[in-house]
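With one protein chain withheld, the remaining protein chains of the complex are depicted in position.
Moving on, here comes subunit A:
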Amino acid sequence: MLNRTADNAARATPEPLAKKIRGISDKGLAWLFISPTILLLLAINIFPLFWAIYLSFTNFRANRPNEVVKNLGLSNYQRILGDQDIWIAMQTTAHFVFWTILLQTVIGFTLAWLIDRKFRGHAFWTTIILVPMMLSPAVVGNFWRFLYEPQIGLFSYVISFVTGIPPTNVQMLSNVELAPWAIIIVDTWMWTPYVMLICLAGLRSIPEYIYEAAEVDRASNWRQFWSITLPMALPFIMLAVLFRGIENFKMFDMVNLLTGGGPGSTTEVASITLKRQAFESWRTGYSSAFAIILFVAVFGLANIYVKALNKVKQR
């Protein structure tokens, strides 16, 4: 039946086209199939990248399309690297990335280790833990903003209940010291389950016989953890760190929804600065240069990290 259908389809193909197709090699056919994807990639990724590189050397402003575009050489790059506000934004980003990764890795791995014990109802608890990750960042940002609200927010009341500080004094989003931590808490709450999932995959990939051999050798639980569990799960942990690092380096939505970069510029991470320069101040050339610097930084760091990851995997 299937052959008959194929024969019919072949017969239905116009003769000139059929001849042409018959003349295409396997390699040619492969190119034919992947060419739409390559064209899309060129149009959506590669061309804009090169266009942004070109714009980064100019004074182009997207809101003044009729203005003459001047070549500024490296001026945009020099201004960015000498701009104190940019460096403050980079420090804010680094602070955010460091603490979110640290907290998510420690808590995520601990949760994975606990879930891996396969206690009664572990599947149910796994699902519950995964819920924050399934929510939209826009939803999470908005409801945490309400939770942090000093007058009606649940978070303020919980802190007040525990510490005795009046809830109206718990101003998580308005206080310069607390606002960065408010964002770190929300990001950790939302993305720890993701790290946990990857770590859980790592823990479950460790063969049981290794632990059995360790038991025979009378290795303590602590020794088993340090000598078997952690080293063998390390590539997975590192992978989770890589994914979260890249994601958090370009974090925008949560910060924008929770604080908008404020109070003042306390939580203004690099992506917020970039957005302000590009789409509020309309300094397209300048912001392109900043985007290229960020791209090179992330690309460079990720490359070094992946090499380290490969070394760990080969051990």
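Convention: a contact is a pair of C-beta atoms (placed from the backbone, for glycine too) under 8 Å apart; a residue touches a chain by one contact, two chains touch by 3 or more; residues count from 1.
Please note the rule applied: contacts and distances are computed from a predicted model.
Missing from the rendering is one chain, named in UniProt as "Carbohydrate ABC transporter substrate-binding protein" (options: "Carbohydrate ABC transporter substrate-binding protein", "non-specific serine/threonine protein kinase", "Isoquinoline 1-oxidoreductase, alpha subunit" or "Spore maturation protein B"). Here the missing chain is touched by one residue of A:Phe161, A:Phe279 or A:Phe299, and it is A:Phe279.
Checked against the full complex, the candidates A:Gly108, A:Pro150 or A:Gly202 give a single residue touching the omitted chain, namely A:Pro150.
Contact with the chain that does not appear here is found for just one residue of A:Pro48, A:Gly73 or A:Gly264, A:Gly264. Which of A:Thr58, A:Thr93 or A:Gln171 touches the hidden chain is settled by the complete complex: it is A:Gln171.
Listed by residue number, the positions of subunit A touching the unshown chain are 59, 62-66, 85, 149-151, 168-169, 171, 173-174, 176, 256, 259-266, 276, 279-283.
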